[in-house]
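A protein chain is absent from this complex, but the other protein chains hold their places.
Per-chain residue numbering starts at 1, and chain names A and B are given in the order in which the chains are listed.
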Amino acid sequence: MTLAVRRSSSPSLWVGLGLVGLVVVTALASFLWTPHDPTLVDAAQRLRGPGTDYVFGTDKFGRDLFSQVMVGARTTLFVGVVAVGVAALIGTPLGVFAAMAPKWLGEFVMRVNDLVLAFPALLLAIVFGAVFGADTLTAMIAIGIASVPSFARIARSGALGVMSTEYVLAARSAGRSRTAIAVRHVLPNIAGLVIVQSSVSFAIAVLSEAALSFLGFGTRPPTPSWGRMLQESQELLAVEPRLALVPGVAIAIAVLGFNLLGDGLRDRYDPRLEVRR
Amino acid sequence: MSALTVDSLELSVAGIPLVTGVSFTVGAGERVGLIGESGSGKSLTATAVMGLLPDEVDAAGSVRLSDVDHDLVGATEKQLARVRGRRMAMVFQEPMSALNPSMRVGDQVAEIMLIHGTRPDKATARAAAVELLGQVRLPEPAETARAYPHQLSGGQRQRVMLAIALANDPAVLICDEPTTALDVTVQARMLELIRTATEERGTALLFITHDLAVVAQTCERVLVMYGGRLVETGSVKEVFTAPKHPYTRGLLDASDLEAVDEHGRLRTIPGAVPGAGEFPGGCVFRNRCTDATGDCAEAPVLSEVDDRGFACWNPVGGPA
Partner (left out) sequence: MNVIEVRDLHRVYRRPRTSLTVPGTRVEALRGVSFDLPRQARFGVVGESGSGKSTLIRLLAALDKPTSGTISFQGKDITGLPERRLKFLRRELQVVFQDPMGSLDPRMRVRDIICEPLVAQGHSDPAGRLKELLDAVGLPQQSADRFPHQFSGGQRQRISIARALAPNPSVLVADEPVSALDVSVRAQILNLLADLVERFSLTLVFVSHDLSVVRHVCDTVAVMRSGEIVEMGAAEEIYESPQHSYTRELIAAVPTLRTAMRRFA
């Protein structure tokens, strides 16, 4: 017999929501108020430890770490939204198209896709930076484009599964057009896969931003970014691990938050997961 | 002495009763069919007997095997692991998902013997596995033993499952809809095989299905389950030719495609099986029963005389 067990609201959804909420609130608050000007260089306050005035202390230029973390949250969200947005908005329809198009065309699209997949994301971002000028937006569009293949692959395999179901056969024999089938049946049923992939890609984007900033192709100084904070901390890693720990923990919170949120959303909005044998 | 004794089994999830007061025995070498529709609790009962209940199901009552000195309800996983596959084995509905796709089938049969130490070493177990594959009438057993599950047909995979189940000569074999996923001509041969294999070994068989004809073909005794209760028990011949419970009567009528009413329509049981926890109090069948009276607000007890019993206040054909 079939046991219908309604999933109790999964804790991962709520924890994820809490962590992502923390990042969002921090970013929004930074528009209104920060304890110090995050870009103010003050030689007199160099490398101060955590205290009442400077919650997380200051860096080697005397800038307030806490203020930098707050403003850096904006960069992080911006980075994630742009990169994941570009990847999901191009990759998902592409994958669905490849699944529904005639076989030879679908195969062709996927082989081109594989070519892009083989191209290192960071290299693409550096090329983009060299051609269009190095800034956060360019870097993240490049990271987004480099992530298109993962979305396309996932969307295609999901869509192939949906296309072989009887409800799609039923829709076809009812006279539904291909576009209607894609929008009404395929997309809603692969949404869970895309959401999970988005949370993974978000994490990759945040880490790529850090790496690119490190290489000088990401966020340009003086705009604060968690990635650049990490990069700047490395020469003092042995003496002042705090400088790496603060942005490191911030990145970890954001990445973990989005991953948990992705898992939680998938579980919550998949009606089939409610019925388990 | 019964090979399997189930006594007052109660199963529930989050306070919703799914199986209520189920008691029955299966004698050594006896073949008993457990019949019910979706939602009757038949598969859950089988799962409980095997000690494979999901965590969220609460169990009470008793399940005992003749050669095991402890109750299986409330037994530890370690105790159960020693019993499962050794004293008692199960054949599931889906032969593909029940086999490990990356392991040769001969090794899978041998493994179950090595786990329980019924064969001293690998070589002996492998030889025994090939012999077993032959006994379940797989062609060229030595060849088949080296095959992977995907290289076999559905019917052949189900034979492998049966070989695994019989490997340690268990006292009790439970089959849960073992032929539902198979083609009809394959199904017929599989049923025949299950019957002869248990007969030869004197294995007690508990056969779970929704198909009355399959039970009539395979079993000697039958238990009819509805709404988590046993509503009728007895020999296949008596229950199927002179049913006492209106539900059994309804099932028999609905399966008979040769008997139609004046409009050429099949006879049916009115309404649908209620969802879990939505069965009426008293007799669980009374909201669909055409013979229900005021008495039925009180739950009838299944009283058995010589293995023949029914739980109904107004049995078909009057009180016997």
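Of note:
What we mean here is this: a residue touches a chain if its C-beta (ideal position, glycine included) is under 8 Å from a C-beta of that chain, and two chains touch if they have at least 3 such contacts.
What you are looking at is a predicted structure, and each value in this text was computed from that prediction instead of being measured.
Here the missing chain is touched by one residue of B:R64, B:R82, B:R137 or B:R267, and it is B:R267. Screening A:V25, A:L89 or A:A180 for touch with the missing chain picks out A:A180. Taking the complete complex into account, B:E37 is the one of B:D7, B:E37, B:E94 or B:E131 that touches the chain left out.
One chain of the complex is left out; on chain B, the residues touching it are 37-39, 183-185, 187-188, 210-214, 216-217, 236-237, 240-241, 250-258, 260, 264-269, 272-273, 275. Considering the complete assembly, chain A touches the hidden chain via residues 165-167, 169-177, 180, 184-185, 188-189, 271-272, 274-275.
By our rule, only the chains that are shown with their structure count from here on.
Note on chain placement: the centre of chain A and the centre of chain B lie 50 Å apart, centres being C-alpha means.
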